[in-house]
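For this depiction, one protein chain was excluded, whereas all remaining protein chains were kept in their positions.
Showing chain A:
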Amino acid sequence: MDIFREPKVSRRAVIVGGASSAAVTALVPASAQDAKPSTLAASVPEMLKVSFTVNGKVRELELDTRTTLLDALREHIQLTGTKKGCDQGQCGACTVIVDGRRINSCLTLAVMHEGDKITTIEGLGAVGDLHPMQAAFLKHDGYQCGYCTPGQICSAVGMLAELKAGVPSHVTADPAVGPKFSNAETRERMSGNICRCGAYSNIQEAIAEVAGVRS
């Protein structure tokens, strides 16, 4: 028996199981195994309160547990700078910085971020007060249609912090020695951000300028 061999259980059975939670030794109570799935019950969303800080501002939300961090930012806080591309962690358009680290906001639930500090493209800088990475993207024309740009910029900022902290990458010759700033390093580390227009060389120019290396 392995973990993915369990019988499918209904929502109703979960409520029953929850009420009789004293029986912790049996993972799936016999009653639950026998229960017929109820599609009606299965469609009732669960709501939960969560509070986190976005770009310095505390946000208190009550959300369907299914809401991703990406959808919470875009649909509930109206911060639409963060983009939805593939919604499967493959394109990087949804990249935001959580507690100092870049992540894909599409593959994480909003309710998993209680107390976290989230920075989106809107929080990095503003018109008239651009983050150096935003300014460099403008200067080097690091985009064409612009859809992947917020993710590229948040990713680039997080990526340079990782490089500085000595996180190795696939092109680091010796992880024990650590990485050196180079175009090969920044290219490899940005592979999680896809640009369908193919503005990669200008994106790399922008990153190189901020990192202080020649691309």
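Operating definition for what follows: a residue touches a chain if its C-beta (ideal position, glycine included) is under 8 Å from a C-beta of that chain, and two chains touch if they have at least 3 such contacts; residues count from 1.
Throughout what follows, contacts and distances are computed from a predicted model.
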{"item": "Listed names \"NADH-quinone oxidoreductase subunit D\", \"Lactate utilization protein C\", \"Xanthine dehydrogenase family protein subunit M\" or \"ABC transporter ATP-binding protein\", matching UniProt entry of the absent chain", "value": "\"Xanthine dehydrogenase family protein subunit M\""}
{"item": "Touch with the omitted chain, as defined above, among A:R66, A:K139 or A:K180", "value": "A:R66"}
{"item": "Residue of A:V44, A:A126 or A:C145 touching the missing chain in the full complex", "value": "A:V44"}
{"item": "Contact set of chain A toward the excluded chain (per top definition)", "value": "1-6, 8-11, 13-14, 17-18, 21, 23-29, 32-33, 42-46, 48, 64-66, 68, 87-89, 92, 95, 101-104, 107-109, 111-112, 114, 155, 158-159, 162, 165-170, 172, 174-176, 178, 188-193"}
